[in-house]
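All protein chains of the complex are present and in place, except for one that has been dropped.
Labels A and B are assigned to the chains in the order they are written; within every chain, residues are numbered from 1.
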Amino acid sequence: MTPVARNRLFALGALLVAGAGLGFVAFGNIGENLVYYWSPSEMLAQGEKAYSATIRLGGVVQPGSIQWNAEHTTLHFRVANDAKEGTPSVLVRSTETPPQMFRDKIGVVVEGTYDASGVFSSNRLMVNHSNEYRAPKEGEDPNKWRETLSEGTTTASTGTGAEAR
Amino acid sequence: MNKLIKWGLPVVGLGVLAAGWWLGLAWAPPDREMGDVQRIMYVHVPLQWMAMLAMFLNFVAAVAYLVRSNASWKLDSTAESAAEVGLVLGALGMVTGAIWGRPTWGVYWSWDPRLTSEAIMLVTYTGYLVLRRFVEDPDKRATWSAVVAILGAINLPIVWFSVRWWRSLHQVQSSPKTVDPQMVLCLRVSAIGLLLLTIAMLMHRYRIALAERRAEVALPEALPGTGGAASVHDTPKVA
């Protein structure tokens, strides 16, 4: 075999392997088996199996649920599937000061454990941002400003990767 | 290389990048949520774009090297330069992204799909460059590294689409619809400036690689003490 033919064979082989690998990653079920976080409803559906394991829980901060105690730096809030009312939610307790972007309806991911008392103890609280970047409007009322923000910025608060596409 | 391009391109690139950054830091409005921290966008996003571009060039050059019947050292040198420049830009993109993550997400790092695939990508291209250092025969080096380059390139679409395919902490791509026009302008100017600088870096790195290849090929057998990884830098000076 000439070196050129050999090299072409290498190229073909490598492209096939790469294509197959990419196809597997893109269309396989990796997203279902290996999720970065669970939504509240998914975690609740696990029942007792969810207790005491370290879990990442992701969703949206339920409007009006934030309770912050500055003296003891304890934070309580509910993580919901989305910002609509009446969606499944989980009470989260955290002992750290949240990032400054933390607010009602923002996407959050918390790492910690869930127990039988129905409280999720977080030891790592992360806030995620949407893909929107806007200048503040002049003379805008901060409370109205909040209503113009997109809800549930967590990219796939519900559903798996396949559905999110 | 044309003197005008050799020196003009970096100077123009620097000028455009400086203009874009100045606009981004002093003229553009702050973001309503992130405030001034959002200005990191004008350095982080162009770095990541150009890193992806350089790595894609590496892939194209690698395929061309293997497929073409008259493949020359120029393609191999292009692949080498693109991988190195891409790795530098990608590493900087990751560092600036981590710094951006601290005030916004609250953490420098989390193993979400985007960050994980990005980390794997950087490790892949580091491995690619290390492999090149370890193979002494230029022919074998070019062939083997081209295969690694093609296999490593599957990470490029994975990194890009990771935020759409899976749940992640990193947000999905922005578009001009989701970004205010002033910010878009700053981002575009900065990206064009960095693009010009990237092309300049690629060209200079390419010349180094090509000179090394020619010096290697000119030597029938590696002379004692000149072959091997450590002395690749010195080859042009020795010759």
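Here, a contact is a pair of C-beta atoms (placed from the backbone, for glycine too) under 8 Å apart; a residue touches a chain by one contact, two chains touch by 3 or more.
Here, contacts and distances are computed from a predicted model.
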item	value
Per UniProt, the name of the complex member that is left out, chosen from "ABC transporter ATP-binding protein", "Heme exporter protein CcmD", "sn-glycerol-3-phosphate transport system permease protein UgpA" or "EfeO-type cupredoxin-like domain-containing protein"	"Heme exporter protein CcmD"
Absent-chain contact - pick from B:15, B:35, B:127 or B:176	B:35
Absent chain, residues of chain A that touch it	66, 68, 70, 75, 97-98, 100-104, 106, 135-140, 142, 145-146, 149
Chain B residues touching the omitted chain (full complex)	10, 21, 25, 27, 29-30, 32-37, 39-40, 43-44, 47, 88, 91-92, 95-96, 99-100, 102-104, 197, 201, 204-205, 207-208, 210-212, 233, 236-237, 239
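Just so we're on the same page, only the chains that are shown with their structure count from here on.
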item	value
Intercentroid distance (Cα basis), chain B paired with chain A, Å	29
Residue numbers on chain A that touch chain B, as the complex places them	3-4, 7-8, 10-11, 13-15, 17-19, 21-22, 25-26, 30-31, 35-37, 58, 98-101, 109, 124-137, 145, 149, 153-156, 160-162, 164-165
Interface residues, chain B side, partner chain A - complex	29-34, 38, 41, 63, 65-67, 69, 71, 103-107, 110-113, 139, 143, 146-147, 150-151, 153-154, 157-158, 161, 163-175, 178-180, 182-183
